[in-house]
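Yeah, one chain of the complex is gone here, protein chain that is, but the others are all in their spots.
Letters A and B mark the chains as written, and numbering starts fresh at 1 in each.
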Amino acid sequence: MAGRIATRLNELGITLPKLGAPIANYVPYRVTGHLAHISGHGPVGADGRYVTGMVGAGVSPEQATATARIVGLQLLSALSDACSGDLDRVRRCVRLFGLIYCRPDFTAVPAVMNGASNLMVAVFGEAGRHARTTIGARALPMGISVEIDAIFEIA
Amino acid sequence: MAGRIATRLNELGITLPKLGAPIANYVPYRVTGHLAHISGHGPVGADGRYVTGMVGAGVSPEQATATARIVGLQLLSALSDACSGDLDRVRRCVRLFGLIYCRPDFTAVPAVMNGASNLMVAVFGEAGRHARTTIGARALPMGISVEIDAIFEIA
Partner (left out) sequence: MAGRIATRLNELGITLPKLGAPIANYVPYRVTGHLAHISGHGPVGADGRYVTGMVGAGVSPEQATATARIVGLQLLSALSDACSGDLDRVRRCVRLFGLIYCRPDFTAVPAVMNGASNLMVAVFGEAGRHARTTIGARALPMGISVEIDAIFEIA
């Protein structure tokens, strides 16, 4: 029998991406007590390649918002693995930290991050509402447009 | 009867600002176990508008230090809400993360962040001493000069 969140993902037409291998000497997440610390993940496009480019210089805010949602899906994939595949164990999204590769005069980083935040709320409802910090980054791994890490409380 | 920290705030002449509404799809804080994760907050000036501008390019280090204190007050306001108004429940300030919107050659970010750190120690004493990480940011939401998030342990 599918779980409540699995059913919700299905309703939303979401299939979680395969959990990508870390690009360096770290792991996708670490659990300590009831907290799952998810690593900073990046956006893997439909072609299997990272989505790169600077917001405000070739990448539009709208594109970046869609990219933030893609990163959110990667976070959910890591989270699912942390829960042995049972996302009903998720009690709440505690915090998202969003890093946006952008021009120094770009001020709409919160709107970009909503691409990921809206996803969490859509999937988990009230439990998906989270604390959040967002920064414009000078550089990100491989030149990706958006990197996000997360803390979830799990049962 | 006023609590110990409320009395201390009064001694310091501090009235906590009204907790501002988040500017996007997130909440001002999330509590998990005994940890209150406070979102990245920005400085709301006396005129009710965000304090913006780049340190080293129009904004002086001294102004930025005062701005970091204003952000600290916002953090305390969110923390108070997380404690249902009773700041005596705060056991310790665990960590501050300071993001300073500045020129690439600005090196005095620690002095700027002291504007917030000094506030925490003034209010909570030894319990206000915290771990800290400070970064010069390429961009911040709405062009604010300082953004800070925090973790507090609460009873």
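The rule is simple: a residue touches a chain if its C-beta (ideal position, glycine included) is under 8 Å from a C-beta of that chain, and two chains touch if they have at least 3 such contacts.
Since the model is a prediction, treat every value here as computed from it, not as a measurement.
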{"item": "Hidden partner interface residues of subunit B, rising order", "value": "33-35, 92-96, 100, 102-107, 109-111, 113-114, 117-118, 121, 129-138, 151, 153"}
{"item": "Sites on subunit A contacted by the missing partner chain, in the whole complex", "value": "22-30, 32-33, 37-40, 54, 97, 99, 104, 135, 137-143, 147, 149"}
